[in-house]
Structure formats: C-alpha cells, structure tokens
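The other protein chains are all here in position, but one chain of the complex has been omitted.
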Amino acid sequence: MKNPIYAAVAIGVGLVVLVGYFLQIDLLVNLRIILLNWATILIAVALLVGVVNLFTVHWRKLSTDQPDKINSIALLVGLTITLAVSGWFGPTTPISLWIFNYIQIPVEASLMALLSVVLIYAGVRLLRRKPNLLTITFIATAVVILLMSGHLFGIDIPGLAALRIWIGKVPAVAGARGILLGVSLGIIAAGLRILMGADRPYGEN
Amino acid sequence: MDEIICPLCGKSNPIDNKYCDYCLAYLKPRETSEPVPDSDTNRGGLGGHSTGEQAPSWLKEIWGSNSSDEETPAERDLGLELPPADTSDWMPGSSAKESETQQAGSTVSPFLGGKESDDSDEIPAWLNDALIEEGVPEGQEAEDLESQPQYGEQDKASQTEKNAVRQGPGSLESAGPLAGLTGVLSAEPGIARIRKPKAYSTKIRISDSQLEHVKLLQSILEEEGQPKPLPEKSPISQQHVLRWSIALVLLISVFWSLIFSKGQIPLPIYDEGSAEVNRLINQLPENSRVLVGFDFEPGLASELDAAAYSVFDHLVSQGTLFTTISTTPTGPILAERFFQYILPNEKLIDGQDYVNLGYLPGGAAGLLNFIENPPGMMPYSIEGSSVWATETSEALPPVNGINEITDFEMIILLVDDPDIARIWVEQLSPYITDSQTLTSLVLVTSAQLEPIVRPYFESIPQSVNGLVVGLRGGSAYARLVGGEQLPGQFWDAFGVGTFVAALLILVGGLAYYVVPELSRTVRGQEKVE
Amino acid sequence: MSALYIVAFITVLVFFGLMLGVAFILRRREAPRLREIPAFKRLHRAIGLAVEDGSRLHISLGRGQMLSRQSAIGYVGLSILDRIGRSTSISDRPPVATSGEGSLGILSQDSQRAAAKYLGVESDPMWGRVTGLTPLSYAAGTLSFIEEEEIGANLLIGSFGNEVALITDAAERKEGITLGGTDNLTGQAVMFAAAQEPLIGEETYAGGAYLGAGRMHTASLYAQDILRWVLIGLILIGALLKLFGVL
Partner (left out) sequence: MGWADWIGTLLGFVLTLLVFSYLVADNQLFRITLHLFIGVSAGFAASVVIHNVILARMLEPIYAGERSEQILALVPIILAGLMFTKISPRYAFIGNLPMAYIVGVSAAAAIGGAVLGTLIPQTLASMNMFDVQASQAFDADLGLRLINGIIILVGTLSTLAYFQFSSVSKSSEKSQLQTWIDGLGQIGQVFVAITFGFLFAGVFSAALTALIGRAVFAVDFIRSLAGLFF
C-alpha cells in the first residue's frame, strides 16, 4: 500500500519553493528561504549518511571475508584516521593539511594525470569506432585547439591563434548554448514530473 | 451406319477406323500366325470359329494369358503389363518396373557425369534417416508408382468384361475345365488383377559428386559437434600496447622538457580577459575586501594554482583582504592550503589577512541564500569562530562593513566545473550587471571552461568582468605583472605535451583507422557487444 | 526584473499544461514514434542480456549536487534504475547502482528496495552503493567497483565531470559496454570520445520515455518538442526585432 503522505510532502514543499522563486511576495520568498535552508542542512546530513553507507559497505566486505578485503581495510583506515584527526583538530589545521597535501592531493592529482593518457587513447580510437562527420569535426577541432593552446615551440602560424579564439567565441559558444537550452528543457520536464507525482524516487511504503 | 465398338474404351468408332478415336486402341484384331487348332474343325461344324480371326487379340491373350508373353499394341501404347509366365509371386511386373528404373538410371548417369552408385554403405545413415523422416520410406516410391497403373488396370478390367459380354455367347472357352463351352464368362479379368507387386529399389541413387557433397556436409556437421577449446586470451592485447605507447611518449616528452628545458620559450602574451583582470586589480584601493570562491577539486590544484598564482600575488601586493567560501566540501581546505603554502609572500594570517567561511552546502540554492544574505547564511568561520559583527564582537577585518554581497569590491571565483561556474555567474549576474554596482566579478578557471564562461565575458552588459583561463591565461598574466616562477615552470612542458597529444590523436587515429591489425581488438570487442 | 520572473512563471505553467494535455491525449491515441537513439537501442539489448545470462548491469547515478539543476539528471537516472530494476531483478544478479552523493545513494537504495518488493524478492543494501563523496573519489570507487565485479553493461546516467573518462576506461579494460549521458558539458565532451554509446545533451533526459517508464515521460518529451519550436521561433523573432531596433 503506497503512502500518499510522502508524495503530498514532496509536491507541497516543491510547489511552495517553486512559486517562491517566481512570485516576489514576501511571505512566499521568506518561506522559500527557510525551506531551502532546512534542505541545505539535510543535504549535508545526507552526505554523512553517505559516509556511513560507504563505511558499512566496506565493513560488510571485511566481515564476510571477501578476497579484496585489503582494499576495504585501506578505505576504512583512511576514513577513520582522517575523520578522527580532522574532526577533532579541525579540517584546516596543520595536521589535517598534512594528510591533505601528502595523501589526497598526490593521489587525486595523479588520477587527473592518468586522465591525459586515457583521453589521448580515447581520441585515437574514436575515428575507428565512429567514423562519421561528427567524429571528424570533433577530432579536427580538438587537434587545432590543442596545437594552439601551447607555445608550438615559438613557431607562429599566422591565423591559427586567431582561429582558436574565434572557435572559442563563435561556433563553440553556439553549440554550447544549443545544448544548454535543450538541457534546460529536459531539467524542467524532469522537475515537473516530480512535482506532478509522476516520478516518486523517495520510498513510498 | 456400321460402327465398331472399341474393345478398350467401349466407345463406338466408324467401321473403317483402324484405331479408336478416343483411346487409340486397335479396333480390329491383328492378323496372327497362330494356327487354328485342328480339333476345332474336327468337332463337326458347331459354328466353331477361329479365335485367331474373331476374338480380338487382347481377349485371346486374356484367355490364354499363361502362355503368352507378347504385348498387344494397346499394351505397348498404354503400358499395360502382363504377368510373367514364370512368376509365382502375386505382385506383377516387377521386372518391367526394374527395367524402367534402370532406364531412368541410365538417363541420369551421363547427365551427372559419373557412374551410378547405389552402395548404401557409402551414404551416411543420417541421410537415409533424413529421407525417411522426410516421408520417403523404403519402397514408398515403388508403391506410388504401382498405385497408378492399378487404377488403370481396374478400369481396363471392367472394360474387358463388358467387351467379353458383347462378344456374346458365341465365344468359345479354350482353356480350363470349361474348355469347349461357349458363353462362358471369363474369370480372367478378376484373376488378371492379382499381380505380383513390383519390386522397387529402396536405395538412394546419387552420383559421385553428390556423394562428395554429402561427405563434405557430414564432415562439417561432425566438426560442429566437436567441442573446440577457447583461444588463449593473450595477457598483452593491442589495447595494452596502444596505452603503453601513448603513456610512454607523453611521459618522456613531459619529463624531457622539464629536465632539459632552458626556459627559452617566452610566456604567452596577454589576452583581453587577463588584461581586464590586471586593470581591475590595479584599480582596487588598499585593504579592499575580496570574496574568493574556492570551487575546484584537489585533482586540478596544479592547474588552478598556476593560473591563480600571479593574480593573487598581484592582489596581495595591493594589500587585499580575502574572504573565502566554497560550495564543495574540499574547497575550504584548498583555500587554506593556497594561502599557507602556495603564495610566495610571507604567510597570510588567518582572521586578519583572510577569513575562511568554509563550506556552503546546497549548491545553487545555498549559494542563492548566501548571495541574498551572507552573514545570515555563513555566520561562522570554518574554525567555528564568529566572523561578522555582533553586539558582543566586532567583525573580522576581511568582512568588516560587509552586509551585502555587493559590499565586496571584487569577487574572484576559482572554478573547474562548468555547472558551478554557471551557478555562480547566473546568481551574481543581476548584481554585477546592475549599473549601480561597483563590485566586479573575475573568473580564474580551468582550461576546459573557456567556451562556457567566455560568452559571459563577451556579453553586453558583461556578467563577468575579467577572465583568466587555465595555464595559458595564468602564464599570460604572469608575463603581464611579473612573477613567472610557477607558471614558467609549467609552460615549456605544457607546450610540448599539447603538441605531442595533437600529433598522437591525429596520426595515431588515422593509423588506427587505416591499419586493420591495430584495430582488431576494437572490432573483436564490437563483435562481443 | 519582476517582469522576467513573471515570464519565467508563465513558461513553467505552459510547460506544465502541455505535459498534462499531451498525457491526456496519449490516453486515447497512440503516441507518434520517437526517433531512434542508438544508445537506448543498445541498452534494451543489454537489459535483455542481463535477464538472459544473468550478467550484472551497473547504473551509475553520478555525483550531482541536489538543490541544483544537477538534481534533475539524478532523478532521470533513478527512474531508469527503477524501470530496469523491475525488469532485471528476475535474473539472479539484479542491477547495482553506484552514486557519489549522499542523498542520491539513499534514493537509489529506496528505488532498489521498491523494485525488489514489486518482484517479491529480498533486497540487498549492496545493490545501492555510495562509492565516493567527491567527484574524483567517486570515479575511483566506481572504477574499482567495475574492476572487482563482473559487469555486463555500464549505464552512466547522472552528473559527471571529466572524471567519467576513468570510469569508461575501466569498463573498457573489462570489455564491458558503456553507455550514458550527463548534464555537465565537459562530461559530455569526454563521454562522447570515451563511451561506446554516448547520449548528447537533452537525449539523456529522454531515458524514461525510451524505456517505457510511463506515459508522463513520453508526454514530457512531446511537450519539450513543442516548446523547442516555440523557443526557436521566439529567438528568431526577438533577434529580428533587436536588429531593427524595435525591442
């Protein structure tokens, strides 16, 4: 048996906030600000629930003695120590910054560095995978922009620098604007489905 | 008019007809050389007549069927058969049918271009079974072929009886116990129907070439049945080789340029955006209050550090006070790190030179609330100390006199995410574009954001007043204001890296497309999919 | 300023009305056919395979911030997860959802629980996981999830940035299919190059309609199409009026 209360809450609160966005009536605007404030706190709490979920998933892996439990140990150790240290001393104290500078930054920056190889690999295989007008234009643009992003060893190819700026100012903007407008239509539709009660991602029972 | 009844079909034909107009049977008996038995004449004039003259040859043969192997013309023309004299078997005409099949075989043989083979040992069992399954059981062909003449012969039998009756009582029985009597109804037609069934070959007749095909098919089917071991998956695939090659080329080029670069390549010349940032910072009064949004991921710290380094160096030299805020949880730590470790000047003092408001949850909604009411939304610093002016305490210098977002002289956003950049710009746009507002918005972004943020800079009126994009922008700014340590360190390797990447994508992509061996893995994978 | 807000409000009301109207019409009339999108065609095949051979389907919901525009793509991902969950839970390996944001993680577990209840099977909390809470740590967690589990197809529908390339690369190393889309422009650009079947821009939001998630999904698609042409017309007219100095 579905419980209509949750749908009523979602729709009611959503409509109040939505109308509060558009109609600049003090009562509605203030109500919107309060509701949004509560929501921002809840989103932060949800992040903590997410941390607990992460912890329990790996704790369960550990307790069920799965083959990759060493990974779970690493995660749990990292999470516990960081949370304990930065939670107790504060996230911006020198000891927390030490963990941040020497563990998080090196790993995360290295993952970003891996991305450079992954992206070239994807670019190399793209033409074989999808040999069409879209791909050829994509590759041609990417190559021109890449060439003009660097110093090209001091060689100045006339017009190429201007071409890079023009692509960034005109056709790239046109495509981006078209995509953003289309996406905004999609966002409105998805949001309205929630406010109509057609989509109910929250549990209902 | 005179007419003659056809002895076969019973239809009347003109008397002078030799053949029946309907069934082409002989209407008149042939002349036979069969001698009239003397006994007939010796019987003393009882109206006896020679069978050879009066009785049609077909009837005569029915009478004396056992002794005659000779076919009548009608039999020849219609293919009627008589039982062989020597047969004890009830099924008739097997020998005739065999000769018929033999004949068929001999006609097929030259056409197939090979000698016939009816050796069933050479034909796989499954093919025989298949034939049986397909409704062609052994001897079936024989039955089919036999059934047709039987009906024909039944008709013919009834006709023969009719004709025999028409011949009238004058006919003389020449054989059996009733020999000599006339008007005897012949039992022959009925008996004549009982024949030895034809024996047909139950073997499939196929040529050598057909047999070869059959054997080939059999071998293919047998191979299909055999389980084949899966091909050993090579631990090193084409993908691995390609990845390794790309990584090797890129790493070598980057390290090479870092180690052996002489720093001869000049930094890029400033562009419109960075020049505008420089102008705006130069216009800032001393101890001006700047709000800085640290909204990038630690993974891109290198790029944003390099891009923002000279800008902040310039700001610090102007005696600017900073207030930092982030919409990402790691932002406050990045801000602290930037002020404590990255900037070249002596360390800035927290709470005096800068204040870290910390993390602002709630994305766009949270940001909107903060823009509308900064003190109300972020009352404390990340350390939990009070920041804004209250009854009991004074505001910290960086936020002294700040009640609204437009009280800041400048807002600088360090961002790597297009959505976060757009949220900031769109929420601030009404204030920035307002002609009454003196606050300017400057973006220091990752290179990937250029086509997203540039329109805001190009728009009229401007939603973004200054723009420094990526390492290139940071290097251009560094060249403009001097302070080339950090960007200068990166610029040479960056140029080499982008050049190598463009080359790899262009040349490698074409080679991968043209040379099929290289792309085998992809095709294989696509097949799998 | 306030006029702008009124125009915005009217736009939303018109959209709302159009969706309801089209949904009402679709109750009686057969919906016009939609253009073919290869990624959804491939997804249908992948779902079929998941049901047949019990291969696991991985649905990645991204790490979009709630209370922003990014939440919408998260809801699209959740409705697709719900749809697929109800169709593939009959296999012995139901789909697993990974997410990089707390509330998305909770919602994915709710969705999995609802699907399991609908099919009368026992739900497992491991079917909806949070694999990381910052963009790159989420990518790292999803990457190792793909490496550790036997995944048939990876559907990436949510808010992803450039880090999505690491996920698609891991999937490719395991010879799994990757398809999906995102609202993030840089994420789209990367996915276009790295994913086998990328969805471009607005296409991602059509997932529910293409998977038969309900009449309202189809209705909203037709409403989008109508408003698209209204928007095109308005821009053209507005540009001309601006050019001639009327506006």
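A, B and C label the chains in the order they appear, each numbered from 1.
FYI, contacts are C-beta pairs under 8 Å (C-beta built on N, C-alpha and C of every residue); 3 or more make two chains touch, one makes a residue touch a chain.
The model shown is predicted, which means the values in this text are computed figures rather than measured ones.
Here the chain not displayed is in touch, across the complete complex, with A, B, C.
The hidden chain makes contact, of the residues B:Gly299, B:Pro374 or B:Pro398, with B:Gly299.
For chain B, the residues in touch with the chain missing from this view are 240, 243-244, 247, 250-251, 254-255, 258-259, 299-303, 305-306, 329-330, 332-333, 358-359, 361, 363-365, 379-380, 382-384, 416, 422-423, 426-427, 429, 446-451, 455, 459-460, 470-472, 489-490, 493-494, 497-498, 501. Contact residues of chain A toward the unshown chain are 3, 5-7, 9-18, 21-22, 34-49, 51-54, 56, 58, 68, 70-72, 74-83, 86-87, 90-91, 96, 98-117, 119-120, 123, 133-135, 137-142, 145-146, 149, 167-185, 187-188, 190-192, 194-195, 201-205. Mapped onto chain C, contacts with the missing chain fall at residues 4-5, 7-8, 11-12, 32-35, 66-72, 75, 103, 106-107, 109-110, 113, 123, 125, 131-134, 136-137, 140-141, 143-144, 147-148, 162, 165, 170, 173, 185-186, 188-190, 192-193, 200-203, 206, 209, 221-222, 224-225, 228, 231-232, 234-236, 238-243, 245, 247.
Here is the rule we go by: only the chains that are shown with their structure count from here on.
Between B-C and A-B, more contacting C-beta pairs join the chains of A-B. The chain with its CA mean position farthest from that of chain A is B. Averaged C-alpha coordinates give centres for chain A and chain C that are 14 Å from one another. Distance between chain B and chain C, defined via averaged C-alpha coordinates, is recorded as 25 Å.
Chain A and chain B have Cα centroids lying 35 Å from one another. Along chain B, residues 297-299, 329-330, 362-363, 365-366, 452 each make contact with two or more other chains.
Residues of chain C found to touch two or more other chains are 65-67, 69, 133, 136, 162-163, 183, 185, 196.
Of all residues in chain A, those touching chain C in their complex are 18-19, 21-24, 36, 39-40, 42-43, 45-51, 53-54, 56-57, 60, 68, 71, 108, 111-112, 114-115, 118-119, 121-123, 126, 129, 138, 176, 178-194, 196, 198-199, 201-205.
Interface of chain B with chain C (complex): residues 239, 297-299, 327-330, 362-366, 416-419, 423, 430, 448-449, 452, 525, 528-529. Those residues of chain A lying in contact with chain B across their complex are 33, 36-37, 39-41, 43-44, 47, 90-92, 96-97, 100-101, 104-105, 108-109, 111-112, 116-117, 120-121, 123-129, 131, 139, 142-143, 146-147, 149-154, 165, 168-169, 172-173, 176-177.
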